[in-house]
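These notes are about the structure you will find just below.
Left out: one protein chain. Kept in place: all the others.
On to subunit A.
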Amino acid sequence: MGPSGLLLALGLHLAVCSRPHRDYCVLGAGPAGLQMAALLQRAGRDYEVFERESVPGSFFTRYPRHRKLISINKRYTGKANSEFNLRHDWNSLLSDDPHLLFRHYSQAYFPDASDMVHYLGDFAKRLGLHVLYNTNITHVTLDKDPQAWNGHYFILTDQNGQAYRCSVLLVATGLSVPKLVDFPGSEHVEGYESVSVDPKDFVGQNVLILGRGNSAFETAENILGVTNFVHMLSRSRVRLSWATHYVGDVRAINNGLLDTYQLKSLDGLLESDLEYLALVKDSKGKFHITLKFFLEENNSSQSVDSIPLPEDDNDNFAMRVAYDRVIRCLGWKFDFSIFNQSLRLSSGTEFSKKYPLIRASYESKGSRGLFILGTASHSVDYRKSAGGFIHGFRYTVRAVHRLLEHRHHGIDWPSTEYPITQLTSSIIRRVNEASGLYQMFSVLADIILLKENATAFEYLEEFPMQMLAQLESLTGRTARHGLFIINMEYGKNFSGPEKDVFYYDRSVAHIEDAWRSNFLHPVIYYYRHLPTEQDMRFRPAQWPLPRPVAIHHIVEDFLTDWTAPVGHILPLRRFLENCLDTDLRSFYAESCFLFTLTRQKLPPFCQQGYLKMQGLSSTKSLWQHGVESRLLQDYTAMEDSSSRLGDHPSAPGSLTQTLDSNKEEL
C-alpha cells in the first residue's frame, strides 16, 4: 500500500471522526420533536434536535393561513385534576412544569397560531432542550455497522455538508409538502399556502375551492361574505367531525359554508374526482371546468373557446359558470425526498399515501431504529383517533420513548404493582382521569398483567394496543397469567360520515345495555393468554382487539364520570370477579374476623388487609346502615334466639348435661 492509500485511510478516518455522534437524533422542532426531546432530556439521554428554521414550531408561523387554530384551549373544566384537564387541553405538550400549559398562553377557545409559536419557543427554552436551529437536514442515509444498536447508524447531512451519526432516528418533520393535483390547466390554480388571506382581494368574485378539509373550509369561511359565491369541489363527500368523532374532519367552527349551501345562498359543495377535470381559461381570464377526456378528444392546439364544455351537452351541468379564481386546499404530505433509498421508507397504502409506512409501534417497516413521530405518524390511526394532532401524538411520542427506554437502556415499561384488592379501583381511577386513554382511544390502551394466582397485578399505562402480541419483548414485562386491557371506544355502529348522530334514544342508560353505548366509554377485555400475532391479524372486523374470553362495557356517562357505585363500579367488579373466579368485595374487620374463625379460606380483601393487621373498622353510623341494609348482622341481638331455644318442650341445658355424661360410655 502506497502513501496515497495511507492518506486515503487517514482521510476516511478523519471524516468519520468529524461526524458528531448522538444516540438519538430528532428531525424537526415542532410539537412532536419537542415532546420527544423533553422526554429524552428528562431521561438524561444523549440527543439532538435538528430544526431548519430559527425557531421551534415554524409551521405555525405560517399556518394555518387564517391564524385560527381549531384545537380547543379549554381553560376551565371545573376540576382540579390536572391529568383529567388534559382531556380537554388540545395544545399543551407533556411536561412536569405546570407553567408549560397552553392555557397560560392564550385566552381564546380557538387560539391564534402565533400563541402556539410562542408556547413552543418557551417549551424548548424552559426545559433547556438541545435544538440545533437553522440546520436543514437534506439527506439521510444508512451506515451498516454491527456494533450499532440497530445494526446500522443513520447518517444525517445538513445544508452545509456537515454529517451527524445517530443510533436512533426520530423523524418529526410533519407533513410539509403541499399536495398538488395534476390536470390540464392546473397551472392556473392558486395554492392554499400562497393565496391571499385578505377578503378584499375576493370582492365580487366567483371562487372555486378544490378540497374538502379544514383548510378548504377555513379559506371559504374567510371570503364567504364578499364573494358572489364559493363552490367547493372534492372527490368525496364532506365529513363532519361531529359525525365521525374524528378531529381531522370538518369542524363545526369552519362549516359556515354548509349553512349557506343548505340554505341556498349561492354557495355550494360538489363531488367529483379531480383526476378527470380540466381547467380552461377563456379570453376574459375566467376559468371554465371541463373534463380531461374532452381535451384529449380534441387537439390541444385548438383555441380556448372551441374546447367543448360539459354544459354543451348537458345544459344543467353544475359547474357551468365561469370562475374568477380556483384555489387548491388539498392538504399536505410527508417529505420523502431527503431519505436515501437504503432506508426503505415508503409511503403508505392508497388510503394513506401521504404518510410513511410504519408499524403500530411507530417504527418504520423499512429500517429498524427509524421512528416517525407526530403528524406524520397518523397512518396508524388515520381517520380513527387523534394521533395526527398534538393532543394525540403527545401520548404516542411518550409511548415510543418508553419502548426506546426498554430497548436500549433496559428500563422496563413503567408499571405499578398492586394487590388484587385494588383491581377495581385502579381501573376506575384511570378511566376517570387518564387523558392518554381518552384522547388516543382505541390506539393506546392500559394493560393489566395478572400475577400468579391473581393475587396481585401490574398496571401498564398507554401501551400501543396493536402491538399487543409483542408486549413482553417491547415492555420487559411478563404476561403469563392473564391480562385485562382497558380501552375507550365509541359505539361500533354509532358514528360515520352519513349517520345521524343526534337520533332519538342515542344515549344508553341501562347497565345491561352498556355494550350499546354510543359515546366514548371504557371497554375492558379479558384474555387468559397474550394474543398472538395471528390472533391480532385475524381479529373480527370492526374490533380493535381479538375476541376476548370476556368483555365489559362501562355504560356511557353524560359527564364522563364513571364513579357511580351501582351504575359503574358494581358491574365492573362483577366482571372482574367472574374473570378471576374470586370475590373482590370489601369487608369490615368484624366480618373478616368472623371469616377467619369460621372458614379456612378468606376473601382477598380480608387476606390482604385484615390479616396483615390493616382491617377496616366501621364507625357507628356505618355499622347501623349495614344492619339496616342487612349486609351486616347485629350479633348483640342474637341473644334473643338463644333464649328462644329454652322455650322448647324440655330445657336443652339440663338435658344436654345428662346426655353428655351418658355419651362418654357410648
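As a convention for this text, a residue touches a chain if its C-beta (ideal position, glycine included) is under 8 Å from a C-beta of that chain, and two chains touch if they have at least 3 such contacts; residues count from 1.
FYI, contacts and distances are computed from a predicted model.
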> Hey, which one's the missing chain according to UniProt: "Histidine-containing phosphotransfer protein", "Phospholipid-transporting ATPase", "serine C-palmitoyltransferase" or "Thioredoxin domain-containing protein 16 isoform X1"?
Replying inline: "Thioredoxin domain-containing protein 16 isoform X1"
> For the full complex, which residue in A:Asn150, A:Asn432, A:Thr475 or A:Asn518 touches the chain that was left out?
Replying inline: A:Asn432
> Who touches the missing chain here, A:Leu142, A:Leu450, A:Ala514 or A:Leu530?
Replying inline: A:Ala514
> Where does subunit A touch the missing chain, residue by residue?
Replying inline: 79-84, 98, 416, 418-419, 422, 425-426, 428-429, 432-433, 493, 510-516, 528, 547-553, 563, 565-566, 569-571, 573-575, 577-579, 581-583, 585-591, 593-604, 609-619, 621-623, 625-626, 628-636, 638-639, 641-642, 644-645, 647-650, 652-653, 655-666
